[in-house]
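A single protein chain has been omitted; all remaining protein chains appear in their positions.
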Amino acid sequence: MTVGGESTMIEFRDAGRGHALAQALRRAVDESGRERITVMHVCGSHEQAIARYGLRDLFPERLEVIMGPGCPVCITDTDEVDEAVALARQGVRVLTYGDMLRVPGSVMSLADAKREGADVGVVYSVAEAAAQAVASDAPVVFFATGFETTAVATAAVLLGEPPAGFQVLSAHKYIPPVMEIVAEMPGSRVEGFLAAGHAATITGWGIFDDFVAEHGRPVAVAGFEPLDILAALCRLVEMIARAEPRTINVYPRCVTREGNRCAQQTLWRVFRATGGLWRGIAHVPNGNLRLRGTYARYDAREHFDTSAASSPSTAAARALAGRCRCGDIMSGIATPADCALFERECTPEAPVGACMVSSEGTCRIWQQYGVRSGNGDAAVLGVCPRIP
Amino acid sequence: MCLGVPGRVVSVDDNLATVDFWGVHREVRLDIVDEPVAAGDYVLNHVGFAIRRIPDAEVTATMALYDELLAAAAEADLLAQDVRSELRANRRARAPTKAKRGTLE
Partner (left out) sequence: MSRAYTRINADARSPVATTPGNGRATQITLEHGAGGRAMRELIAQRFVPALAGPAIDGIGLSALDDGAALRLGERWLVVTTDSHVIHPIFFPGGDIGRLAVAGTVNDLAMMGAVRPLALTCAVIIEEGFALADLDRVLRSLAETCREVNVPVVTGDTKVMGRGEIDGIVLNTTGLGLTDRVVTDGGLQRGDRILVSGTIGDHGLAVLSAREDLGLEGELRSDVAPINELIAAAIEAGGVDLVAMKDPTRGGVAASLHEMAGKSGVGVVIEQACLPVSQAVLGAAELLGIDPLVVANEGKAVLAVRAHAADRVVEAMRSLPLGREAAVIGTVVGDHVGQIVLDTGFGRRLLPEPVGEPLPRIC
């Protein structure tokens, strides 16, 4: 008997096929005759998968694969973390996803607040957070982070009319607008994009057609198993080499042109897109998802004072954030060594930008493995350093 | 960015499915899945919600796509051809889900 998940995953982790695809990728890069091809993935889970399977070891030397705006956790802005921390320190029960716990705000993380005695908990699903609210007399605030993929789950729970004690502090983000920002970064060497397969499961791959038409750079929608990533890179390099920018869906088992319409309707019934800061990247127009007025009764921002008491340390943190060069590092025009904050004001224990927050971020990897400026190209190439 | 994990539906009770993820069962909500789901189907789970029913045919189609890439490379590359032959030979002997153990050399 096959075990659930087997046929949909194991096949796509076949190392033999992986090496063959890597060979095809090398060939595609060679045949392009190009000195260097630079592509970006716009997804923390792609970096996770690349790191987990050691795929950088297989990438051709002349192919740069840059980590883009990262995971929703690391681009959650300092102000948003501060709001959650402020609520927790007011004595409100705050629940969130596990990877959000240790992300620092300007003064502290939720884990720090918990250490001080605040009531902070981790859930696997927003549905469990709502269930806790049902069982509780006191309000429960869910610090909702994640891209549209995760936001639809929050939306589905709110459509189910949970008790009013369930409050949502939304830090959800919407990916398509940030791709515009990244594509327009001045001096960017990025020639093509690997789009996030699970966000595209919701939005559909059709939404990238306008992006491709406007920016003249191809998009390959990619899944998260090693073969998915290698195959998508092959197709992306082919399109770049032939100067035929299109959108190609290399993840048809999970992504359709139209996407998941039921999920889209759910999402937009509950959320609206508005502009906001992404940590260390930019102000992204329509990049933040906030609750619509019709769901104001669930909006923690309507019922609590989420403004962190401003202090010298928050002001200092904002000043630091202004000097962060994550955006430049992501667009491949700077390395961590070019950033004045790197390893001084910005460390894994006290990160300023997304690239230091994420365990797979360029700055974190440089710091952790001691990659230095003498090896600048390798560092841009390898968010995860190659092993000689 | 979004950890999505495929699993096989064991049973469906209205809006809730029990899903088998490599031998571990968990309840998954069906509010936002794109297609009706029945026992035996594969779904893609993200934070306890199914966001996609994964049709068998599309799994096959995805792999066929990758094999096409390999075939294209192989036509011009005898080295890759060797790898492909090897793959064909091993096609039925897929990697076991449980790690194989052995002595390293």
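Lettered A and B in written order, each chain numbered from 1.
Operating definition for what follows: a residue touches a chain if its C-beta (ideal position, glycine included) is under 8 Å from a C-beta of that chain, and two chains touch if they have at least 3 such contacts.
Model, not experiment: these values are computed from the prediction.
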| item | value |
| --- | --- |
| Residue among A:Leu25, A:Leu58, A:Val168 or A:Ala354 touching the omitted chain | A:Leu58 |
| Selected from A:Gly44, A:Gly165 or A:Gly259 as touching the chain missing from the view | A:Gly44 |
| Chain A, residues in touch with the chain not shown (by the definition above) | 3-5, 9, 15, 18-19, 22, 44-45, 48, 51-58, 71-73, 97-99, 101-102, 104, 107-108, 111-112, 115, 121-125, 128, 145-146, 150, 226, 347-350, 359, 368-369, 384-385, 387 |
| Positions on chain B where the hidden chain makes contact | 1-3, 5, 21-27, 45-48, 95, 97-104 |
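In this text, only the chains that are shown with their structure count from here on.
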| item | value |
| --- | --- |
| Distance from chain B to chain A - Cα centre to Cα centre, in angstrom | 23 |
| For the chain B and chain A complex, residues of the former touching the latter | 1-8, 10, 19-23, 29, 31-34, 42, 44, 46-49, 51-52, 54-55, 58-59, 61-63, 65-66, 69-70, 72-73, 76-77, 79-80, 83-84, 86-87, 90, 94-95, 97 |
| Touch list for chain A against partner chain B, complex | 2-17, 19-21, 23-24, 27-28, 42-46, 70-72, 97, 124-128, 146-147, 149-150, 152-153, 155-156, 159-160, 175, 196-199, 201-202, 223-224, 227-228, 231, 234-235, 250-254, 256, 260-263, 266 |
